[in-house]
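What follows is a single structure, and I will ask about it in a moment.
With one protein chain withheld, the remaining protein chains of the complex are depicted in position.
Chain naming follows the written order as A, B and C, and within any one chain the residues start at number 1.
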Amino acid sequence: MNTEVSVLYFAKSAELTGLKAENITVPSNITSLQLWQDLENRHPRLSVLRDQVVLAVRQEYVPLGAQLLTLRQGDEVAIIPPLSGG
Amino acid sequence: MNTEVSVLYFAKSAELTGLKAENITVPSNITSLQLWQDLENRHPRLSVLRDQVVLAVRQEYVPLGAQLLTLRQGDEVAIIPPLSGG
Amino acid sequence: MAADEGQDVITLTTDKLSADAVSESVTCPSCGAISLFIGTTRDNFEGKKVIQLEYEAYIPMAESELRKICSDIRTKWPSVRHISIQHRLGVVPITEASVIIGISSPHRNDSLEAVRYCIDTLKATVPIWKKEIYESGEPCWKENKE
Partner (left out) sequence: MAADEGQDVITLTTDKLSADAVSESVTCPSCGAISLFIGTTRDNFEGKKVIQLEYEAYIPMAESELRKICSDIRTKWPSVRHISIQHRLGVVPITEASVIIGISSPHRNDSLEAVRYCIDTLKATVPIWKKEIYESGEPCWKENKE
């Protein structure tokens, strides 16, 4: 089953994609690494971030890996490059 | 040999003696404890401070004890009750 | 707010930050100590002259992560009274504050330790990003190392 989620791009990832946000349709059950690979397919320039990035799903951090996400319609998925606040 | 020094009283010691400062004549070579005992003789109410007080001679701390002071004419000797700055 | 209740103030703003405002916002009559940390923007990075900085945040999540930090502080240092965390966003001129943290407590040890924990954790967990723009060369998104 597929679902539509809202992807938010910040900092370097927004520069690489040229986007602040977009809606995409992906399988509801997908690992965080598969989701990232889907985003890389859409925006190949994102690949430079692969070893540094984490996701935030519904505003909670999720590292790239085998963790299975359960995405719901309208969920917010954010691309989180290395932090530099403070 | 005797010398005249200027004694400064602070905080509780000023309250006990009723003085902010006085000039006294004492032996030039005297231990810090003997100097304190001389002050206690002049101002018996100071005795309540005996276990807590230190002196400052020419603005350097000197604990009460056997340390021999070399006092010079006009030296400043301060009575330093427990500190409470900050 | 009850007078006795600890207050968490979290502010993300494009306005200039003020140490006095943060200090006043955490003042309380039963507290003897206020510890403040002010992060300021630096004019150089590895010899390159920085002419401007810009901060960007994932605002709702940044606020949520900052609230988690406040909650952790109250668990670790229960005597902490008020916590104020202000982070500036958008363009921040050189030498101006990008972040001010103020924490009050009855005795100094707690607020000193808590402010240290707060800035360390903020840098590690709060989704905020800084971009440095140099006199010459490409702008650069920074990365907190520690």
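Simple rule for what comes next: a contact is a pair of C-beta atoms (placed from the backbone, for glycine too) under 8 Å apart; a residue touches a chain by one contact, two chains touch by 3 or more.
A quick note: this is a predicted structure, and the numbers were derived from the prediction, not measured.
Although it is left out of the displayed model, the omitted chain contacts the following shown chains in the full complex: B, C. Screening C:31, C:80 or C:126 for touch with the missing chain picks out C:31.
Looking at C:10, C:91, C:112 or C:140, the residue that reaches the missing chain in the full complex is C:112.
Contact between chain B and the unshown chain involves residues 8, 10-12, 15, 52, 56, 59, 78, 80-86.
Where chain C meets the omitted chain, the residues involved are 18-20, 22-23, 27-44, 94-95, 97, 104, 106, 108, 112, 115-116, 119.
By our rule, only the chains that are shown with their structure count from here on.
The centroid of the Cα atoms in chain A and the matching centroid in chain C are 27 Å apart.
Here the spacing of chain A and chain B, counted between their Cα centres, is 73 Å.
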